[in-house]
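Every protein chain of the complex appears in place save one, which is left out.
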Amino acid sequence: MNTSLNQAVLSVEHLKIELRHGTQPLVHDLSFEVKPGEFLAVVGESGSGKTMAARAILQLLPPGITQTGGRILFDGENLSTRDVKAMRPIRGPGIGMVFQEPMVSLNPVHRIGEQMAEGLRMHTKLSAAEIRARILDMLRRVQIADPERCMHAYPHEFSGGMRQRIMLASVMLLKPRLLIADEPTTALDTLSQREVLDLMVGLARDNGTAVLLITHNLGLVGRYAQRAIVLEKGQLVETGNVPAILVEPKQVYTRKLVDALPRRQPAKAETAAQQQPLVQVRGLCVSYAGARAGFFRRHPPVRVIDTLDLDIHPGEMVALVGGSGSGKTTLGRAILRLAPSQSGQILFRGEDVRTADRAALHRFRLACQLVFQDPFSSLDPRMCVHDIVAEPLRHLPSLDAAARLRRVQETLDEVGLDGLGARYPHELSGGQRQRVAIARALVRRPAFVVADEPVSALDMTIQAQVLRLFQSLQAHHGFACLFISHDLAAVDQIADRVIVMERGRIVEQGTRDVVFDTPQHAYTRALLEATPRPLAVSAAYA
Amino acid sequence: MPLYLLRRIAMTIPTLLLVSIAVFTLMRLIPGDPVLLMLGEGADPAQLELMRHQMGLDQPLVTQYFVWLRHALAGDLGVSTTNGLAVLPLIWERFHVSAAIVLTAVALASLIAVPAGLIAAWRKDRPTDLAIIGAATLMLSVPSFWLGLLLLMFFGQFLGWLPVVGYVPMSENFSQGVLYVILPIVTLVLVETGVLTRMSRASTIEILRLEYVAHARAKGVPESQVLRRHVLPNAFNPTLTMIGLILGHLLSGIAVLETVFTLPGLGRLMIDSIFARDYPVLQGCLLFTACIYVVINLIVDMCYPLFDPRVSVQ
Amino acid sequence: MHVPVPPPRHTTARSRRLLQATAWALGLAAGTAFSQTGGTGTGQTLRIQINSDIRSTDPGGNRDDNTDNVLLHVGEGLVALREDTSIGPMLASKVDTSADGLTYTFTLRDGVKFQNGATLVADDVVWSWQRYLRPASNWRCLPEFDGKGMTKVLSVEAPNPKTVVFKLERASALFLTMMARPDCGSAAILHRSSVGPDGQWKEPVGTGPYKFKEWKRGQYVELTRFDGYTSRAEPRDGLTGGKKAEVENLRFVVIPDSAAAKAALYSGGLDAFISPSPADVVEMRKRSDVVVDNTPVMSMIALLLQTNDPVLKDVRVRRALALALDTPEIASTVTEGLSVVNNSVVPSSSPYYDAVQATGFKRDLTAAKKLLAEAGYRGQPIRMIANKRYESLYSSAVLVQAMASEAGINIELEVLDWATQLDRYTKGQYQSMAFIYSARIDPSLNYEMVSGDKATQPRKAWDSPYAQARLTESMVSRDKARRQVLFDEMHKQMLQDVPMIVLFNASDATAMRKSVTGFKGWAPAKPRFWNVRLDASP
Partner (left out) sequence: MKKLKTHTLIGGVLIGTLLILAVVAAVWTPYSPLGIDLRSKLQAPSMAHWLGTDEFGRDVASRAMQGASTSCLIALLTVALATAMGLVVGVVAGFMRGWTDRVLMAFNDTLLAFPGLLLALGVMVIVGANQWGIVLALSLAYAPSVVRVVRGTVLSLREREYVEASRMIGNSEIYTMWRHILPNCVAPIAVLATSMFGWVLLSESALSFLGLGVPPPAPTWGNMLASARPYMASAVWLCLVPGLCIALTLLGINLLGESLRDRLDPRTERA
């Protein structure tokens, strides 16, 4: 291959991808280039066709979707005309690919060593011993603790982050000239996301591999990519170098994306502090029974929440942050008595609800609500929007039918869903569903709302809208809110106070500005460091 | 491993006891008196009483049950009231007949169905898939005993190649024995292939959706190897459970097929003992089939981890 | 369950060789064809099918029909049934009964040998009868002789080696009949050596034409010729008379499935098939290589009508039903013409079946409808029980339902399995049912089977004092003419009362290879294989 320095390793010309009998093409007239060793980001929201474009390069389009136009040149040769057998030398040594779902990206029934060796055995004439050495070397490179044991282990024995690293290692073993990474870290929490991406960039630089990063997270683009292209509904909107495209985006859509990045709001007045706290948690402990070992014995119970104290004042937005496994979700559920807790007190307006009887628990439930993370799973598919939002009113005998109807209509307008009362959940988008969930939570005007990762499953632009909606509703209704999230950027925009949790204990808490600007605890610093904040970067460039 | 084995067996004992008690009482509830059946309506009451005493049927129900249980635990399932043969050897011999046919048929059906399902799923919604699914649905819809009758009429009566009736055990005379067993096996294979093909196709489609298949392809692994090394082992597990279920069900006697082909199988034995109110034989049959059910489920659970390391034996 | 049945020979030769070749290709041995050596019966084996294995070798002990059929070739009693089911001497040369009917004196024949060579003496008879009368030996007919049933045997003595004297507590015309009953093992006289020193049963040593050879459990029972047999002078007459063991060995082969037995008979693997179904008989009649002997027997198919039932309580309704049925048509259709109609409880093959017994019902729809109107029958459903185990019962019920509906009688069929129907019969819990009675060798036993006090014996169909009086007298009097008058009166009364409608006596067929000659079926349906030859050509 005559690869002069500046000749593009990959150039896509007028690419067109369509559903077999769909009307609107998924990708229309897309052209871009990737220089050797360059790091190009492909940015777009879900449905923008970025994944389809990436998969078309390796002809891995799912059944029913075909490439109907354009050329894909790799080192100057057209790939789209090659049949499957001719694609074999390209797949692997030519172009490598890393996928999004760590849990199913490795074959559960084969040992790690076997799966990694498969590529090498296929494309090189190396002996078994050499292959083994190469694999061990690569595993050490991606910082896997005990490579020897890892080779004989099965995928299910590793966490999401570890599996993503193993997949990265097995792809980079073949030293591809181009690596396509399709949202490699979306499913991971901030810490492991940072580690995996740093490794990917390092490996690519060592090997001179060009990287095509497909993502919807502008933060990552700011930190890692040199150039970026923006896609909307299958069409190229804009291309440009990274700092420039973030600072002064030329196209309207790009600006919309950049505006959606969470920004710090000015802190609210300090009025809330001296009032009597709405919710007080004292010495709360929650533990799960250990796994069963043998006939009757069990492993010792695992302590998830370890003697924790917490105050939430009325109208205050308290953010609860921490990595996965820090126990933040369990705490939220324990406070609402959805999860059992072993000891301690939960005082709501001074009354302990942890050991309350049914009637007291019912009163407590009337006054507080929970918003879930997954919009698909939190709404009953068999009920229309109106019924979903109206259901909580069953427990308000004071309202007659007409008042109930008015209240539901009001709440739907507030969340911007007027006129959608008759729709069913599967007819709505992710964002709209989350608005229905919020409407359901607020229709009874609760005093205390726990929001468990309400926006992390949404696209950036929609995330911004829902966050702003949540803030305005809190300001309007004055409910206290416990906002649980691992996304520090969103917390930065919305929170009054921030509480950082690690393995069941609070390691740091304080107002948003104090915690974010002068983090005391090492874990908080690591979390902040791991959160890409492009604006700060762009500020440095400007 | 043995601990898990013990626990699994311990869990089945209550079910077995429950089944034996249920059968014991239901048999006595059903009208019809074995002694009357044996001696015929001509026998006068005195003779009936004599025979009932000899068979211990005049004792209260509970004592009869415990007497039976004590003997059963010692491995003696009593003696048949109709032909005086010991029950366990009789069941064991009849079980050979059923098992030979069922095991061969299910094995053949799996050999055909699993690959067929794989190809159908791989070529989803293309002509080959429609053909395979069409054939499977057809096989599934034909009642097994009717199919048996048709085959019997065609090959037995019309062509005369295969014997229409009767049975020679293969142990006795292999060349004759095979002739009697061909048609039942063919019938069973056709029916079960339909069931298993649909099952294996459904589970393969599930697997093809997962990303490690795309990952393997992205590594340049040829399609045939992707199917063989990555898709088949994962698709085989749910099908294995289905095979276990089918085996458990069929081994308890394919009564209807045995009636069509006049095979002295376990199913036929159970029906005759129901009609003759032959309590010891029926009791023995039911306990035996319940045990088969348990053993098959155990074996399926045991070889589960062989195919899927995620399932650790806890 | 081993059925030595080679594949049917009538398959086309070409396809046969194809099959043989494939079997051979698999290295499997070809089926060995059975070949029979000719000769004067020596070395010949007659293979006879029984549908289940015998239950024991002790005559009269743990037994069923098949066991009796085998053992009647080995053991003989003092008296035995004649061809017309009357009683004739067997081991006894003559029988003298005292005037009061309480003492029976049997004089034994000379020179009768046991199968172990010992000569028959009176002590052997006493020993055998003492063993029968001991409850421990579980003799099926013990209740008839220990006072519970017909009479009580006070003593059995041998004043001298040639004579045996029985003393009874009550006189009974049926004493000799009971003694000769095949299902009591004909009270066969056995030699002491049949039983071990500790009293445990070993094997039967009787005086019959065949002696016991081998019993392979679940497979076959083999008897072989007893050369020292001293036959009676007269020709064959039922279970008595002259007996000659023409074929050396009799092998009774266990083949439970009738279809398998039929196939074996066609292919020559079997010589005699005892109980083919009517449909089989029709099919076999068309074949040249099979002979079917068919004789009416004493078992009886009848429609029982529950006289206590609110609807059937009125005799006019019962009579209307009888008039609505064309019983001759039913008999010929159901048995494919093998049996003739018989509306009397007395079997058509019994010596007491005379012109009066032959009278019966004649179909008359208008009379039937008139009777129904008189009785105020408004089409209430009458449930009739039938079952599929005895094909003839089910077919009769279907025909009865169709014919009755023509007269406006609404019959609903309730098909149960045989065990349930038997249970409902013994408890009398039925409106009506198609039922089959097993054979009885004496008409008074037949009448005793159907008539009796319903309060104490719910299974009886006919509860009429008139009949009861005549029945008890017929059980005691030994005057043949008087008994005939009693039976005729009872039959005429039954035609009036219509407690049941007797349809026909079943017929018993025995199918044999063409090469089997000399066999003749008879009323009690007990196949006899002495005086039966097996010709050389298969």
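Here the chain labels run A, B and C in written order, and each chain numbers its own residues starting at 1.
Here is the rule we use: a residue touches a chain if its C-beta (ideal position, glycine included) is under 8 Å from a C-beta of that chain, and two chains touch if they have at least 3 such contacts.
Just so it is clear, the structure is predicted and the values come from calculations on it, not from any experiment.
Write out, one label after another, the shown chains that touch the chain missing from the document.
Hidden chain, whole complex, touched shown chains: A, B, C.
With the full complex in mind, choose from B:V19, B:L69, B:A99 or B:V186 the residue touching the hidden chain.
Only one listed residue reaches the unshown chain, and that is B:V19.
With the missing chain put back, one of B:L140, B:V178 or B:M302 would touch it. Which one?
Reading the full complex, the residue touching the unseen chain is B:L140.
Who touches the missing chain here, A:A128, A:L338 or A:A522?
A:L338
Touching the absent chain in the whole complex: find that residue among A:E13, A:E114, A:E391 or A:D513.
Reading the full complex, the residue touching the unseen chain is A:E391.
In the complete complex, the non-displayed chain touches which residues of subunit C?
279, 329, 333, 388-389, 394-395, 398-399, 401-402, 413-417, 420
List the residues of subunit A that touch the chain left out of this view.
So the residues of subunit A touching the unseen chain are 336, 338, 362, 365-366, 369-370, 372, 374, 376-382, 391-392, 394-395, 426, 437, 440.
List the subunit B residues touching the unshown chain?
Those residues of subunit B that touch the unshown chain are 14-15, 18-19, 22-23, 26-27, 29-31, 125, 129-130, 133, 137-138, 140-143, 145-146, 149-150, 152-153, 157, 252-253, 255-256, 259-260, 270-271, 274-275, 282, 286, 289-290, 293.
The working rule: only the chains that are shown with their structure count from here on.
Provide the C-alpha centroid distance between subunit A and subunit C, rounded to the nearest whole angstrom.
About 89 Å, centre to centre.
Nearest whole angstrom, what separates the Cα centre of subunit A from the Cα centre of subunit B?
50
Please give the residue numbers of subunit C that touch subunit B in the complex, ascending.
1-8, 10-12, 15, 18-19, 23, 26, 28-31, 52-53, 55, 62, 64, 138, 140, 143, 148-149, 217-218, 256-257, 259-260, 262-264, 389, 417-420, 422-426, 437-438, 440, 449, 459
Per the contact definition, I'd like the list of subunit B residues that touch subunit C in the complex.
Residue positions touching the partner: 30-34, 36-38, 40-42, 44, 46-47, 50, 54, 82-85, 93-94, 159-161, 163-169, 172-176, 178-179, 262, 264, 275-277.
Would you mind writing out the residues of subunit B in touch with subunit A in their complex?
Residues 3, 7, 124-125, 210-212, 214-223, 229-230, 233-234, 307-310, 314 of subunit B touch subunit A in their complex.
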